[in-house]
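As you look at this complex, bear in mind that one protein chain is not there, while each of the others sits in place.
As written, the chain order gives the labels A, B and C, with residue 1 at the start of each chain.
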Amino acid sequence: MTNAAHPDLVSLQTPEPSRLLRFEIWSGHKAAQARLAKALGGPLPGICKSADLGAARLIWVEQNTWLVRTSPADGDETLATLTKALGKDGSATDMSGALRRLRINGPGWRTLLTIGGVFDAESPTFAPGCMAGTIVAHSPVRYDVISEDCVDAYTPPSYSPDLFGFWCEAAERLAKAR
Amino acid sequence: MLLIACPNCGPRAQAEFTFERPLASIVTPTETLPDLIHKLFTRENPRGPSWELWRHTYGCAGWLKVHRDTHSHQISAALPVDMETPS
Amino acid sequence: MQRYSALSLLRGGLNGQKSWQRAWRDPAPKSHYDVIIIGGGGHGLATAYYLSKVHGIRNVAVLERSWIGGGNTGRNTTIVRSNYRQPALHNLFEFSLKLWEGMSDDLNYNVMFSQRGAMFLGHSDSDMIRLAERGDAMRAAGIDAEFMTMDQLRKKLPLLDLSDKARYPIVGALNQPRGGTARHDAVAWGYARAADALGVDVIQNCEVLGIDRVGGRVTGVQTTRGPIGADRVGICVAGNSGQVAAMADLRLPIESHLLQAFVSEPVKPMVDMVIMSQSIHAYVSQSDKGEIVMGGDPDLYPTYSQRGRPDRIEGVAGQCIALFPALSRLRMLRSWAGTTDMSFDGSPIIGTTPVEGLYLNGGWCYGGFKATPASGWTYAHTLAKGEPHALNAPFSLDRFETGATIDETGAGPMPHHR
Partner (left out) sequence: MSGPIRLADGGLIDRSRAVSFVFDGQTYQGYGGDSLASALLANGVVLFGRSFKYHRPRGVMAAGIEEPSALVQAGSGGRYEPNSRATDVFIYDGLQSQSQNRWPSLGFDLGGLNSLISPFIPAGFYYKTFFGGPKLWLLYEHLIRQMAGLGMPPTKADADIYEHRAAFCDVLVVGSGPAGLAAALSASAAGSRVILAEQDERLGGSLLTDPATIDGQASDLWIAKARETLMAAGGRILTRTTAAGYYDHDLVNLVERLTEPGQTPGADGLAQRLWRVRAGKVILATGAFERPRLFEGNDLPGVMLSGAVRTYLRRYGVRAGSRAVITTDNDDAYRTALALAEAGASIAAILDSRPADGVHSALVQKAMAQLPVHFGAKLIAAKGSAKGLKGASALIEGKVTALDCDLIAVSGGFSPVVHLHMQAGGTLAWDEISGSFSPDQTRQNQTTVGAAAGADGLSATLLSGWSKASAKAKAKAAPTCASDDDVALNIIADWEPAPQASLKKAFVDYQNDVTAADLDLAWREGYRSVEHLKRYTTLGMATDQGKTSNLVGLARLAKSEGRPVPSVGLTTFRPPYTPVTLGVLAAEATGAHLDPRRRPVLYQTHAAEQPIWQPVGYWHRPRAYPMGNENLHQAAHRESLTVRTKVGVTDVSTLGKFDLSGPDAATFLELICATTVGKLAVGRGRYTIMLREDGMVMDDGTVWRTEENRFLLTSSTGGADRMAAHLSYVRKVIAPHLKVAVANVQEHWAAVAVAGPLAKDVVAAVLPKMAVPRHMSLDVGDLAGVPTLTLAASYSGERAFEIYAPSDQIAPVWAAIAKAAREIGGCLYGLEALEILRIEKGHIVVGGEIDGRASPHDLGLSKMLRPAGGYIGATALQRPAFAEPGRLQMVGFEAVDGSAIPEGSMVLTAPKTLPVGHVTAAGLNVIKGGSIALGFLRDGFSRTGESLIAWSPTRNQTAEVKVTAPVFYDVAGVQYRD
């Protein structure tokens, strides 16, 4: 059965834990971004964008602020790389464990994210390489679109049991409604 | 529920935002007491357009200045907070 | 004033309702009054009534821009109680509660003041300590406050969710037996009729456009029906206080916000008390027509639109169903929103202003209906004597400059943190 046959097909997966770093630039923006691009192997994603740079996933989260998701093994080295590249134009902070990630697979992720939400997850402009922060079921959440059939959702660990439970129930309803 | 065009994230539902205060009520720590009392403890409270400070709390956590009519709710501008405020 | 009674109804029934007179006149404005009250809501009309009844000042006009009782008096959840923690507040609201208990007979107009009990639910031990503190403060001021046991709750409110699978399991409640509800429209009409009978001119469709001053002293007002002179002018337009005060170049410590409420379709009796909660910011009661009246937090941003945001109503529906699961299948019949005068400590402002002869009654946030009689009584005293009564002295306009604020919730100066 092709996925298209079931537009609402969706499955939830809790990926392996990873290291999470945060860096912010407060001065010398162009030069700092160039240094970081060289150090990380590609241009920093723009506003509300995300991208794979080498083995890391960069996500724009706030003005002049990015999150870096990397493997537990690369965590410390990446933190040092960021600190060096930033120099006096910014700083990096270890945030590992501060957000829990859920991967939502299947073409139905857009429908799933409209349930209990206020964000237009079904808009074609919300394409791979886009990020969005919003609120679902009283919980703060950030989406990172990985591919047309896959999105990552981040929320603080304290909110994750209830929020991921909410999405499990919603996914079951979508399955049963088919 | 308002639709506010966040300068970073585009038009988003009011549920993602928090109203902080009128722009005129922003007080810096070095303000004199009379200025602080005027800004913090009185309001023009207009029934019409006025500049307000909002935060895109659940979006980009950024702060924006919104020019909004408190009666019709028509929003004529939403700008990053450090931009020059047009008259 | 024609006396209302069962007898009068009997006579009306026999003569085809011919015997009923007008409840209040529709006088044209005179050129000058001793006192003008701007705003024909419950507070304004009560002020006029007590000015004439208590202080014998009859040359009074109440100027209402549209129809009396059309502001917040006509759009609140009709709860009457005095279960406040801060002394200045519970003293004022208790004085009001005593006036409520005599109001229908005093005005000869049944305002249907129903003392079925107003209570706060507690959902944790810390809630119960906060409620005990509130109750002890009330009892120390001679106000009725008592705990209800779980058995009493179960018997009195069988549909309350007392199970422990609730998000905030209920562990007890603090009740004020003399609290309850009243018919809001009847309060405005009752005071208007009684004040009119004592000679007060209740003038509708008369919007104030300007406040005249000579040498820093008030001399009268400009209205859509011409200028009207007065020795003293009392602003009483909660929701629009800032607009009217601006006519006298006054900036107030008030921001206009919005509070929504809604009712269900009418059903037979289901909820027999007024229920509030220490952890869940919602309240539930049932009107005499059988509608369940529900409300909760304000919309938390400045607006004069009187149009609420739907997600607030949705949140309050969830809170009320959490308290009474059986409400889920009832349908919302009507929702509305009032413009609330949010002051910067959550307490009202009743007193003098820097402009001589100009007085202010406002800042009631979302708690003005219960204060209607005491607000009228103390404002009448202030307008008659030129200085506040002991009950409203703490609620001065300049308290934010001095720092002597009265903050029931301790939420601080920002209205949207309230």
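General remarks:
In this text, a residue touches a chain if its C-beta (ideal position, glycine included) is under 8 Å from a C-beta of that chain, and two chains touch if they have at least 3 such contacts.
The structure presented is a predicted model; accordingly, all values stated were derived computationally and were not measured.
Contacts of the undisplayed chain with visible chains (whole complex): A, B, C.
Of the candidate positions C:Ile321, C:Met342, C:Val355 or C:Leu383, contact with the unshown chain belongs to C:Ile321. For the chain left out of this panel, the touching residue among C:Ala28, C:Val54, C:Ala140 or C:Leu209 is C:Ala140. Mapped onto subunit A, the interface with the missing chain covers residues 17, 20, 22-24, 26-27, 63, 65, 88, 90-91, 93-99, 114-123, 137-139, 156-159, 161-163, 166, 169-170, 172-174, 176-177. The chain not shown here touches subunit C at positions 4-6, 8-10, 12-14, 16-17, 20-24, 26, 66-67, 69-70, 74, 87, 100-102, 104-105, 108-110, 112-116, 123-126, 129-130, 132-133, 135-137, 139-141, 145-147, 158-159, 161, 165-168, 174, 180, 183, 185-186, 189-190, 204, 264-270, 279-280, 286, 288-290, 305-307, 309-310, 313-315, 317-322, 325-336, 399, 401-405, 407, 409-413. Residue-level contact of subunit B with the missing chain is found at 1-3, 13-14, 18, 20, 26-33, 36, 40, 53, 55, 57, 61-63, 72-75, 81-82.
Throughout what follows, only the chains that are shown with their structure count from here on.
Centres computed as Cα averages put subunit B at a distance of 30 Å from subunit C. Subunit A and subunit C have centres, each the mean of its CA atoms, that are 49 Å apart.
Touching of two or more other chains is recorded for residues 311 of subunit C. In subunit A, the residues that touch at least two other chains are 118. Chain contact summary for the complex, subunit A toward subunit B: residues 47-48, 61-63, 118-119, 132-135, 140-141.
Contacts from subunit B toward subunit C in the complex involve residues 1-2, 14-15, 18-22, 37-38, 40-47, 50, 52, 70-73. Within the complex formed with subunit B, the subunit C residues making contact are 240, 242-243, 246, 251-256, 300-305, 307, 309-311, 344, 400-401, 413-414, 416.
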